[in-house]
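Part of the complex only, each chain left as placed.
By written order: A, B, C and D. Residues from 1 in each chain.
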Amino acid sequence: MLYDVIMAGFGGQGVLLIGDLLAFAAMREGRQVTWMPAYGVEMRGGAANCTVIISDRKIGSPLSVEPAALIAMSQPGLVKFRERVRPGGLMVINTSLADPESVARNDVEVVGLPANEIATEELNDPKNANMVVLGAFITKSGAVSFEKTLDSLSAFLPPERQRLAEGIARALQRGKLFAQEGR
Amino acid sequence: MPKVVIDEARCKACAFCASVCPKKLIELGGPINQLGYQPAFFSPDREGECTSCALCAEMCPDVLIEVFREEKAS
Amino acid sequence: MKQVFKRPETLIKTTTHFCPGCHHGTVHRLVAEAIDRLGVREDTIGVAGVGCGVFLYDYLAVDVCEAPHGRAPAVATGIKRVNPEKIVFTYQGDGDLASIGMSEVVHTANRGENITVIFVNNSVYGMTGGQMAPTTLLGQQTTTSPRGRDFHYDGYPIRMAEMLATLEGVAFAARVAVDKPANLRKAKQAVNTAFEMQAKNMGFTFVELLSACPTNWYMTPLAALRRIEEEMIPYYPLGIFRQRKAADYL
Amino acid sequence: MEERIMLKGSVALAEGALTAGCRYYFGYPITPQNDIPEYLSLHMPERGGVFIQAESEVASINMLLGAAAAGARAMTSSSGPGISLMQEGLSYMAGSELPCVVVNITRSGPGLGGISPTQGDYKQATCGGGHGDYYLIVLAPSSVQEMYDLTIRGFELADKYRNPVMILGDAILGQMKEPVTLRDAKPVTYDKPWALTGPKGRKPQLVKSLYLKDGEMEVHNWKLAEKYRRLAEEDTMVEVDEDADADIAVVAYGSCARIVISAVEMAREEGIRVSRIRPITLYPFPSGEIRRVSEKVGRFLTVEMNTGQMVRDVRLSVAPGCDVRLLARPGGAIPTPQQILAEIRKALE
C-alpha cells in the first residue's frame, strides 16, 4: 500500500517538521518512506510545503501528482494544492488560516480544525498548531500508527530538544481528539 | 485628499515608515493583506499633524507611500 | 495639493519579490530616480547580476540583460562598447561583485569603462539562503560560517570601494548607506553623481550601498536598520574615496 | 549495526564524504546544493577537516586540485553553471591524474535556467566536459542511500584510477529524505607515493599536464585511454531488473529511474513483460549489459529528464536493429509513471 500526502503552509508554521515526524514514524514502523520539500526560490515569500510518501514497497517518485491527502496550514497552501488531491482523498485544513469552504469539491473528505486557536488558547502552546493538525491527520488517515508516532517522539527529537516532547504529544493527542469528536 | 497615501495591499509591514515619522503618525497592524502582512496605515484623524516631510516615503523599501503637500496660496 | 514624494517613472508599479525590509527595493528606487532625473530611461540598459536583484527587469522600465553570476561588468563592457552613447549600469550584490566577480569588476574599473556599478552590500548571500559573503563581518554567523566568520579560515571582510579607488581608471567610488533618511539623502546624491558622470563620459563610476537583508541576518527589519548603523558602518566607513574632475581624464 | 536513520540526500552525501575520509571541502554556494556546504561548514571542522567557501567555482576546483596534489581526499559540489566553470580545472585534474570527487546537483539549463530537477547535464558529465581526450568517472545515485554509498565508492574509484569522479544528482535526490543505513566498514584507501609533500628523503616530484616534447603527449593520451578501458572492464555498475520474456526494456538513471520503477510495476500489473535497466555508472556506460539484454529484447525505451541525451549511449550499445525510443521531459518537468506507461504501451503497439 502506498500513501502520499502533501502538507502546505507558510514558512515558520512547521509544515516541514510535521512531514519529518510523519516520515520518521513510518520509518520506525519499518516501512519505506520519502520526504520531499519544496526548496529554493519557491521558499522565498514564505510559502513552504512538503510531500511524504509511505509504502510497503520501494518508492518510485518522491513527488505526488495526485496525493491521497493534503494538510493545509494556510490559505495559499490550500489554494495551491486543493485541485490535486485525488478523488476519495482527504484534506485536513487549519481553519484558523484557511477556509475549507473554498475547496468546492465534494469528492474528498474535508476535516477542518482551528489549530491556531486550539494551540494558543487551549494548549497555551501556539508553536504546536502544526502538531494539532498532524494528530488529526494521522487519526483520520491511519497513514501511520498514532501510538507508534507518540513512541517515536523521543528518538525523533535531538537531545537539546527533548523537553519539547511533552508539548508535542499533548498537541498530537488534542488533534486526535478533534478528529474523533469533531471538536 | 490625504497627505500620505500608503499602498496597503503591497505593504510588507517592515515598519520603516512608522519608525521614522517624527510625529509618529503611522501605525502597523492593519487588516491582513493578500501578501499575508498586517500593513502600515496612517493614524486616522491626525492628518493635520503631518508636515509632509516625506521621511516615511523615503524609507519605504517597497516605495508604497506617496506624500502630498497643500500648496501655498500664491 | 502638490505631490512631494512619488514613485519614479522608471520604477514599475508592481509587488516585488523582496522580503519585508529588504533594501533592494530602496536601491531600485534610487537608481530609478537617477535615471528619471537625467531623463535617459529610453536610453538605458541595465545589467542584472545574479542574486536577489536578478529580477531587475521586472521592476525597472529599461532594457535589461541578465549576466552570469559575477560577470555583469564584462557584459556591460560589451554592451557599452556597442552603444557608447547609451547609459549602461550593472546592479550587483556582494557575492556577485566581491566574490565570484572580483576579477571582472577590478579590470572593468581599471579599463575606466564608462559604466556605472551599483553595488548592494548586504554582507550576505541573500538569494541562495544566507551563506557567507566576502563582505560578511567578522563574527557574523551565516549558514556557511556557523561559528561566526573567523579571519583565520575565512579571511577578512573586503572593502571594495577603497580597493577600487586605488585604480587609475575609476572616476567615482563612494560608499553610502540606506538605513536612515540622512544617509539616504547622501546615497541618492552618490547614485545621481555616478550616472551623471557616466553621461559626461568621465569613466568608471561605483556606488556601494550598505543595505539590509533582514531574512538572512535573522533579524526584524528594524533591528536590521540598527545593525547597519552599529556594525556595518564602523567597519565600512561612508564617504567618497575617489572623484575625478572631467579634465583629469580627457 | 543496521540502524536506519532519516537523512536528506545532500546530508547523506556529505556524510558519505566524511565516512570516506574526505577532510577537505572547497565550494561556492549555488542552489540546489547548498545543504552540502552548509552541513560541511558545521561538521568538517569537528572532524579535524577544513571547509573553505571559495570565492568562485573556478577557485574551488583549483583548491581541490591543490589538495588532491597534496594527497588528500577532497571534494567540491555545485550545480550546472558552477560545474561549467570548473571544466578547465577538471581537464587539468584528469590530465594530471589527480583524484577528487565533484558533485553536481543539477539544475535545468542552459544558462541560469531553473532550479528544478533535471538530467540536462548528462552530456557534459559523460563527455569529459572540458577540453581534450579525457573522461570523468560519473556515478548516478538513485536514492538517499546511494547518495551515501556512491559518494564513498566515488572516493575509492577516484584514488584507484587517479581520476576525477563526478556524482551526478539532482534536486530531488539532494532535497528528499529517506531512511539510510550508515556503513561500518572502512573505506578502501590507496597509497599515494606521487603526492606532493616536499622532497624529504626522495627526489622532487611533479604534478603536471604539460607535455611539449615530440610524441610525449600522444603517449600520455594513450595511457589515459588505457585507464578508461580498464575502468570500463572492472568498475562499470548497473542495476538490471530482468524479465526473461520481456517485450521491452526501459532504461533510466538517477531520480528518473525511480519513476520508472513505479511505471514498470504498473505495466507488469497489466501483464506487460518489461525489463528495467538502471545505469549506475554513466561513465563508463554499461554498454555490455544493455547489449546483452538487447539481444533478447528488440524494443527499448529510454526515459530522461532532458531533451534526449543518454539515448545516444543506449543506441550505441544495443544490438543492431534494436528499436530504441525516447521519452524526454526537459526543463525540470518530471515524467509521471502514467506517462511512461503510456509510452511503453505505444512502443508495443
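Assume a residue touches a chain if its C-beta (ideal position, glycine included) is under 8 Å from a C-beta of that chain, and two chains touch if they have at least 3 such contacts.
None of the values given here were measured: they were computed from a predicted structure.
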item	value
Formula of the whole complex, where the shown chains each stand for all their copies	A x2, B x2, C x2, D x2
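As a convention for this text, only the chains that are shown with their structure count from here on.
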item	value
Chain C-chain D separation of Cα centroids, rounded to whole Å	38
Length of the line joining the C-alpha centres of chain A and chain C, rounded to whole Å	42
Centroid distance [mean C-alpha coordinates] between chain D and chain B, Å	55
Multi-chain contact residues (two or more partners), chain D	31
Set of chain A residues in contact with two or more other chains	none
Chain D contact footprint on chain C (complex, rising order)	50, 54, 66, 68-70, 95, 99-100, 102, 125, 127-129, 131-132, 134, 143-147, 153-154
Touching residues on chain A, where the partner in the complex is chain D	20, 23-24, 27, 32-37, 39-41, 57-63, 65
Residues of chain D touching chain C in the complex	28-31, 34, 37-38, 41-42, 45, 50-53, 55-57, 81, 111-112
